[in-house]
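With one protein chain held back, the other chains of the complex are shown just where they sit.
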Amino acid sequence: MSRIKDSPEFQRGAPVTIIVDGAPLPAFVGETIAGALLASGRRAWQHTRHGQPRGMFCGIGVCFDCLVTVNGASKVRACLTPVAEGMIVQTQETTP
Amino acid sequence: MTEQVEIAVVGAGPGGLCAALAAAQAGAQVALIDNNRHPGGQYYRQTAREFRGAPSSHQREGAALLQQAIAAGVRIIAETNVWGAFDDKVLALNDGAATTYLQARAIILATGAYDRPVAFPGWTLPGVMTAGAVQTLIKEQRILAGKRFLLAGTGPLQLVLAAELARAGAQVVAVLEGSRVFPRVLQHAGALWNQWERLSEGLSSWLTLARHRIPYRVGWGIVAAEGAAQVEQATIARLDGNWRPIRGSEEKIACDTIALGYGFVPFNTLSRLLGARQEWRPELGGEVPARDAQMQTSAPGVYAVGDCAGIGGAALARVEGQIAGSAAAAQVGHGTADAIPARASALARERRFQRMYAALFTPGVGLYELSQDDTILCRCEEITQAEVRHALALGADTTNEVKLITRGGMGDCQGRMCAHLIAHFIARETGRSVAQVGMLPPRPPIFPIPITALGVTR
Partner (left out) sequence: MNDRRRISAEAVVIGGGIVGCASAYYLARRGVQVALLEKATIGGEASGRNGGGVRQQCRDRRERPFAIASVKLWEGLQAELGFDIEYVQGGNIRMAANDARMESLRREGAEELEDGLQVELWDRDELRRRAPYLGDVFIGAKYCATDGTANPILTTKAFGWAAQRLGATILTRTEAVSIGVEGARVASVTGRDQDGEIVVEAPWVINAAGPWSAALSRAIGVEIPVEPARSVIAITQRCAPLFREFISSHDLGVYARQAREGQVHVGGTNVPPHTFDQRAPADVLEHLARGAAQMIPALRGANFLRSWAGTLEMTPDKVPILGYVDRVKGYILATGFSGHGFCLGPIAGKLVSELVVDGAPSLSLHEVRFSRFG
């Protein structure tokens, strides 16, 4: 739950801020939403119909555990979706 | 609108890249479609292109292969899903904004695999994830998914991951290897001949483990994950020869992340959709298309290479890709399939390794017996083992029937996570084989696609 401290030659993309449930979250271009959430220490961001917390499971877009709403579009896979400046992410309660 | 291409390759991992390159070098017009941000598949998984830093040797190799393919004229269609396959070799593509159709004279499927899901009490807790997820996050974004990792699974990839975690500064509390490898590896020593690259990678990982004093526990496995809102500890146990936990051997081990590395499941949906006959081959990961020596499936002009046709790793995927690429090119009138015999010895070497790998690291049945009645088998629809059991009591005896009654397998992942789990449970309860119990039929789109993007065609 952290960004790896690589050698100084290594550089992340430009710093950006995404808005997760109304709160700013710093991230770097090139990261995915799931990456940024995990790096910030957050393990779960989806809740199932039965109220169970879920986060990243497969990491490659096949399990659909990591769904979030991005700029109004629902059911977006956080593990595949790169962050962008000002992106509005709502962690998702699955409906109904 | 439907575009025409001579050869369409789906998946830009080692298999697909080599297939596309071989076909293009033979003179064929080739399109290579991949749904990732960066072509390369799993093994060559590239670091985000917005990052600056020294790529690993795998990443360099993958990038070089991609450049070669582009130079040979391969058209790369990235960040695009193939969501369906239709008559006359028409593939349906979607990039999230619109659908396009690509009609090919030959199709090479190289869609790879995904980590094998394993159901045990607590496996849906945040913090339990696949080894591939942990690995991908490191390779692509240089991010650690946790602090204190327990690696549970089988095979040398676990060593590689443990070493990578350790080097990145994470704590690895233990690596559990389900297979009792050491006495048995000697029986297969021959298959290690000419595998120096692999051996040296294994050895260097091994040394890293030793240096960081990471316990490597052979014949041990995960039994349960525990924690209130996320993983706090794991129950592990010594396993018998069938991978069943030995009662009384349980231990608790504190960790915040459990990485499951129990091998892979071939991603065979497209070959099924294209009508290729499938076989149930546990040693190859599950259901895979039957193929001839040129990697052609029973559907004429449809080839399958790499992990999607049977788990075999990157090196085998490369050789199979080269063979299928030449064969498909010859089929559509470019070059001859002469290149194929030249690959025979490489193929034989990799197949030997694949057999050894399968013999050593195919999980035993005990792995599918960890779930309890209140354990969820279908993560998406949250269907428990008890609900599946109830469906069996009502007369269901196939994975599909259980799906229809319980909804298990109807969720967003299209059954990719649960089909194997449910099938093994049914097989065990009904005394039928997993092959008889069957997998789920493909139901396009194979990934969800926006209604607006489907309605709009380019």
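Lettered A and B in written order, each chain numbered from 1.
We take it that a residue touches a chain if its C-beta (ideal position, glycine included) is under 8 Å from a C-beta of that chain, and two chains touch if they have at least 3 such contacts.
Only a predicted model underlies this, so the values are computations on that prediction, with no experimental measurement involved.
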Which displayed chains the unshown chain touches: A, B
From B:G84, B:G321 or B:G408, residue that would touch the chain that is not displayed: B:G84
Which of B:T99, B:T154 or B:S205 contacts the chain that the document leaves out: B:T99
Residue, one of B:R60, B:R211, B:R277 or B:R443, that touches the chain absent here: B:R443
Given B:L186, B:A228 or B:I451, the one touching the chain that is not displayed: B:I451
Residues of subunit A in contact with the chain not shown: 72-75, 94-96
For subunit B, residues in touch with the removed chain: 84, 86-87, 90, 92, 99, 101, 394-395, 398, 401, 404-405, 407, 412, 414, 443-445, 448-452, 454-455, 457
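By our rule, only the chains that are shown with their structure count from here on.
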Distance from subunit B to subunit A - Cα centre to Cα centre, in angstrom: 23
Complex contacts: residues of subunit B adjacent to subunit A: 35, 37, 42, 47-54, 114-115, 117, 124, 126-130, 132-138, 140-147, 168-169, 229-230, 256, 267, 379-380, 382, 411-413, 416-417, 447-448, 450
In the complex, subunit A residues that touch subunit B: 1-7, 9-14, 28-32, 34-35, 38-39, 43-44, 48-50, 52-65, 67, 73, 75, 79-80, 82
